[in-house]
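Shown here: the complex without one of its protein chains, the others still in place.
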Amino acid sequence: MKNSLLYQRLLNNMSNISELFLTKIVNGIKKRDFTSEEVTKTFINNSQNSKKLNVYISECFDDALKSAKSFDKKKDYNGLLSGVPIAVKDLFCTKNVKTTAGSKILHNFIPTYESTVTSNLWSKGAFLLGKLNCDEFAMGSSNETSFFGNVVNPYGKQLVPGGSSGGSASALAAELTPATIGTDTGGSIRQPASFTGTVGLKPTYGRCSRWGIVAFASSLDQAGPMTKNVEDCALLLQAMSGYDPKDSTSVDVKVDNYTSKLTENVKGLKIGIPKEYIVDNMPAEIDNLWKQGIDYLKDAGAIIKNISLPHTMYALPAYYIVAPAEASSNLARYDGVKYGHRAKGKNLIEMYENTRSEGFGDEVKRRILIGTYVLSSGYYDAYYLKAQKVRQLIKNDFDKVFSDVDAILTPSTPSSAFKIGDKTDDPVSMYLNDIFTVPVNLSGLPAISVPAGYDENNLPLGLQIIGKAFDEQTILNLSLAIEKRANFKKNFKVWWS
Amino acid sequence: MSIDKDTVKHISKLARISLDEKKIDNLSKDLSSIMKFIEKLNKLSTDKTNPLTSIINASLKSRKDEVRDGKIRSQILKNSPEKNEEFFVVPKVIE
Partner (left out) sequence: MAEKKFDYFINGENGKWEVIIGLEVHAQVLSKSKLFSSSSTKFGAEPNTQVSLVDSAFPGMLPVINQFCIEQSIKTGLGLKAIINLNSVFDRKNYFYADLPQGYQISQYKKPLVGEGEVILDMPYGTKKVGIERLHLEQDAGKSIHDIDPDNSFVDLNRSGVALMEIVSKPDLRSPEEVNFYVKKLRSIMRYLGTCDGNMQEGSLRADVNVSVRKVGDSQYGTRCEIKNVNSIKFMQMAIEHEAKRQVEILESGKKIDQETRLFDVKKNTTRSMRSKEEAHDYRYFPDPDLLPLKLNKGLIDKLKKELPELPDQKKDRFIKDHNLSPYEANILVSEKEISDYYEEMIKECDKKLATNWITVELFAVLNKNNLSISQSPISAKNLSSLVKMITLGKISGKIAKDVFEKMQVSDKDPKQIVEEEGLVQQSDPKELEKIVLEVLSKNQDKVIQYQSGKVKLFGYFVGEVMKVSKGKANPNLVNDILKIKLK
């Protein structure tokens, strides 16, 4: 036994562990190919050498190592994620570990509770490696709005990783964590996944509990897995999902065994191609990628159908009413009384105004003010109510096509990763990044971004597959079919350590 | 609709965010361009559409009337920037 272990170690030189997929690591630990401690040390080591990427807000390396050691002693290999260290977006409240949501206003907040989704991971044998940088309150598409500084994309020093789960995407791509979880309100998992050549899935609204996740826009927020391949994505989704009676919008629908049902056999599935996703100024390579994706799926035996989602162009404007409106109310609790930053003030109102002025960054302020405006007396019907009507129309579009197709294929983003600072002066051009991802949030549907190729600058591009409500299995299977055919491989060298 | 500086002042008051003149200026520009973008919706007639009430097709679930929480004062007060043993402490409220 001892000899075989030693042999295995010689085979798997330590630095390779971090290149392994989540599933391989779980199996490797189960088969005693390596220990949880070895795995954890590897990722800690990588993480410690990654300062230039600025992905961590809080590092929990000591505790992670302790957890790994105690795991190795207990040898309980029954969990789906046995012995795996996982770093998560700093939007999930973690017990006794600082949780900031990327904001100054929560820079010192230490929850006394654990979010349901992270609890689900820990109950399946994983433990916390650290808290990852993100756009402030998940408001952003480039991870440039974080109070803790912008995150860098491993694909280039000058590149944003996307957002808001930018820290998660970079950490994953740079192999600082075997897998991670993010949240997606308008594309915050899928867009950074696309920008970093990783897989990101936004589950059906209600699939994962929102309890203990710092809220941005309650009717849109949904946590989801971010992984290096589709198989890992299925595993992590299975581990984190489930009904939670503490979240009134959580849905009591059985969680499939995504892993065991995962198959690249998608023969006969009908795939819709929505004509409205061809947008002005879309780079040819995005269009080509899309065509390539269609070919992959045809090759896999799927049937391609042209469809129409006529209200697509209204999704983004409607989103920029609904999301800020909800955010303006969700963020009212940050008032300097119960937790977080407090500024001085002669009286209560002054204290509130100064606290919120100092505590929130520019983008958060913009969204709170837009949200306040669209809900304010005299404007509610013209904006908020109108947006909810548009939302209904967008949902109707999807309902209609889903009576005819099993899934929809689109590009994930209208471009590849852009340069840091490129869009910070023009909020609307930043918002346009989410043009393909936002309709899905407005309709509560599941969608995945799977890496499918590179653009001419060798930057990764993803394809998005949108599924029917609670049919995550189908989009996972279709992604697997694309993954096998695209044979996507990361093509950067470690430049940051 | 463009959002002038007075409107910015008014909504920042509602949102309890203090702003200096420069910020107000910038925000007036930014918010106006965002509102212009949002107003694309005006092209769409929605007179016959009902607003979406919930994305989930289910009724509200409820819980039983049982006392299972509370008695965690130290936890509740732990993160407060200003507190004493029993209360959150805030600057005097003036009416």
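Note that the chains take the letters A and B in the order they are written out, and that residue 1 is the start of every chain.
In the analysis below, a contact is a pair of C-beta atoms (placed from the backbone, for glycine too) under 8 Å apart; a residue touches a chain by one contact, two chains touch by 3 or more.
These numbers come from a predicted model, not from an experiment.
Only one of A:Cys93, A:Ile189 or A:Ile273 touches the absent chain when the whole complex is considered: A:Cys93.
Summary of contacts with the chain left out: across A:Lys31, A:Lys74, A:Lys246 or A:Lys344, the touching residue is A:Lys246.
The omitted chain makes contact with just one of the residues A:Val97, A:Leu375 or A:Ala417: A:Leu375.
Mapped onto chain A, contacts with the missing chain fall at residues 93, 99, 101, 106, 109, 111-113, 115, 210-215, 217-219, 245-249, 325-326, 328-329, 331-333, 335, 337-339, 348-349, 352, 372, 375-377, 380, 384.
Interface residues of chain B with the unshown chain, by the touch rule above, are 13-14, 16, 53-54, 56, 58-73, 75-77, 82, 84, 86-93, 95.
In this section, only the chains that are shown with their structure count from here on.
Here the spacing of chain A and chain B, counted between their Cα centres, is 24 Å. Taken together, the chain B residues at the contact with chain A in this complex read 3, 7-8, 11-12, 14-19, 23, 27, 30-31, 33-35, 37-41, 44, 46, 49-56, 58, 60-61, 63, 72, 75-76, 78-82, 88, 90-94. Note for the complex: chain A touches chain B at residues 108-110, 112, 205-206, 219, 245, 248-249, 251-252, 311, 313-314, 316-318, 320-321, 328, 332, 335-342, 345-354, 356-357, 360, 365-366, 368-370, 372-374, 376, 383, 385-393, 395, 426-428, 431, 443-444.
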